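The chains shown are only part of the set, and none of them has been moved.
Chains: A and B, in written order; residue numbering restarts at 1 for each.
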């Protein structure tokens, strides 16, 4: 009977049907919203889909505070397309209670992901003090094999498994975004493929140009430890950072291909950072213009990202999902919430 | 100088540019949201656009309490596509103060409509006690000419002008949806082309089948008198009733063509009433299905209308703009918020 209960408990979050009321019981199952997913509207371009991803996630199997299956439920519900499970290899403060290998949190979450048809990427976090700091290895096959003394060896093992290395939060915990010789060497060897210019609740402006200087992908990830509703509790959708990946389809393979091609932007607190070409294409795909023929134009923003621009003394706000009426705009506008480098705002022209 | 001030005042609502702050003045012009329009997502079908219309509107020129230009600002801002100005011919309680002919409120509003590129339909309300009651004449040319003693004569004059007659709120004010001989005669003659099964804040269930029994278009209109934010103040988008018109394009002519072909549905408080064919096509255009291959399917509702269905003991909610996960559904479901007659719920099947 316990087994039956267990199955029922697991099944609950993905069943949308509610038995209706009778004299004996009134059911309000529809109030359980785990069966409802917010859709985040961000259009694609050039045939690519814009996938909303978070490549840095913890559970109670390392130092987080939720069971792995919760990560899938949260991410699906919030409208993400993919997450990577990246529990620490070395830092497991609950290990006196939670007894499991390094692949277990992924395996548990994977069962849930399959229920939702959700993309779950296997990963782990190689966790050392500075200078090296923390690095995520994702797209790996066996996390246990990376649990070795030498972190550079762990990186090599990950790469041999087909892994992909992200340099996490370069400015944490000392608030200095220092690139040490070890990073320069790893970058030179092509072993680091991406970095977080935004992590959790902080951004590192001095790193905003690294994506092009080093040919790596820019990322914004949560590094989440608590439930998403606590760590980003006001539920403003954009408070949760995400990495936008421009992929040929919604699949793990397509995400990997896009990351290898560095088709990604970091998105946090309403701000986008990365390649000017992608920023421009994303805006063009989002803002639809209708010239009214009376000196004014309507700009309909079909995306969930609000764009704010200025030109001379004038400020123009194009709210997410709304239409703004503005004078017919010509020439370049400075986009306040799009940066292609530290202090470098995208200049945008309505054609 | 007064002239200049006047122009400035009129221009304000349609200028989105805000001078930025300096030492002397800080401007917050972006907080004036008259320059922002909500977009209501309701997809079209069969090549038709779904236009959101309100064919019953008053101003302070009859017994309303706002200047005509406000009606355009409100409607544009709320995401409507067209409204008809229908001030009473006979009931003008402010006439000791507001001195103007019957076309004046339209003319004032039309100036504003042209600024917004908004569709404004000329109309008026022929206002008598029961049995005849109230009728809107829209698509007319000169409202002054309808101000005659005999209301049946007024109807004929409207029709001679190319007008279109709507029977307003059949159940008001006596809470009886009585069809009197005068209506039967007008219907027989083809002079009444539409009726309100919902008006202001009340619906008339006994009339829910009339659209097909008499070959007329079903409508839900506001009959609004106060500012929309007072009469429908909780700002839940769907509290404001609207008539959905399935038109070949967004133009006054296309609306007329669609109404003549009775391609319309009444929409109020989340409920749609009208032809089963249109209801079915609207749902199909709104709900996108993805079968997960594990006994479940995702249903993404791309519209702003929430659909609620049941089958046996199970209740299924497909929230506006969200994705619901449900078991793979086969067979017919009863759609709670879609009626093709009094007490007649649409039955819907996912293909």
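For this structure, a couple of remarks:
What we mean here is this: a contact is a pair of C-beta atoms (placed from the backbone, for glycine too) under 8 Å apart; a residue touches a chain by one contact, two chains touch by 3 or more.
Since the model is a prediction, treat every value here as computed from it, not as a measurement.
Here 2 copies of the chain are placed, and the complete complex recorded in this file has 4 of them.
Note that in this section only the chains that are shown with their structure count from here on.
Measuring from the averaged C-alpha position of chain A to that of chain B gives a distance of 41 Å.
Within the complex, the chain B residues that touch chain A are 14-20, 29-30, 35-39, 114-117, 290, 292-294, 296, 298, 300, 310, 313-317, 319, 321-327.
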